[in-house]
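So, subunit A:
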Amino acid sequence: MNESIFAFNSFAEFIAMGKHGFYVWVCFGITIAVLAINVALPWLARRRYLNQEARRLRWEAMQ
Partner candidate 1 sequence: MKWTWFHRLGSPKWFYELSGRWLPWFAVATVLLIATGLVWGLAIAPPDYQQGNSFRIIYIHVPASFLAQSIYISLAIAGVVSLVWKMKIADVALQQSAPIGAWMAFISLLTGAIWGKPTWGAYWVWDARLTAMLILLFLYFGVIALGQAISNRESAAKACAVLSIVGVVNIPIIKYSVDWWNTLHQPATFSVIEKPAMPAEMWIPLLIMVVGFYCFFTTVLLMRMRLEILRREAKTSWVKAEVARLVGKKHE
Partner candidate 2 sequence: MSRVFFLLILREARLLARRPAELANPLVFFAIVIALFPLAVGPETQMLRTLSPGLIWVAALLAVLLSLENLFRSDFEDGSLEQWVVSPHPLTVLVLAKVFAHWLFSGLALVLLSPVLAIMLGLPADRVPILLASLLLGTPVLSLLGAVGAALTVGLKRGGILLALLILPLYIPVLILGSGVLQAALQGLPTLGYLLWMASLMMLTITLTPFAIAAGLKISVGE
């Protein structure tokens, strides 16, 4: 086990992060969430815009 490249001996230790598990995981969790929001917002906006344009084009085609 000692030759392992990981800094922790077990998964439980990895989750506990010494005494600082709470701080570390809250930080990383919120950061990942913020990064995901930053990707999701323009992606959703693009989908909404294209749907709107599709509706407009179909409506124009019917006229």
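Note that contacts are C-beta pairs under 8 Å (C-beta built on N, C-alpha and C of every residue); 3 or more make two chains touch, one makes a residue touch a chain; residues count from 1.
Selection rule: all candidates are chains of the complex that A comes from, given by their letters.
What you see is a predicted model, and the numbers here were worked out from it, not measured in a lab.
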Touch-positive candidate for subunit A in this complex, from 1 or 2: 1
Candidate 1-facing residues of subunit A, complex: 5-8, 14, 17-21, 23-24, 26-28, 30-31, 34-35, 37-39, 42-43, 45-46, 49-51, 53-54, 57
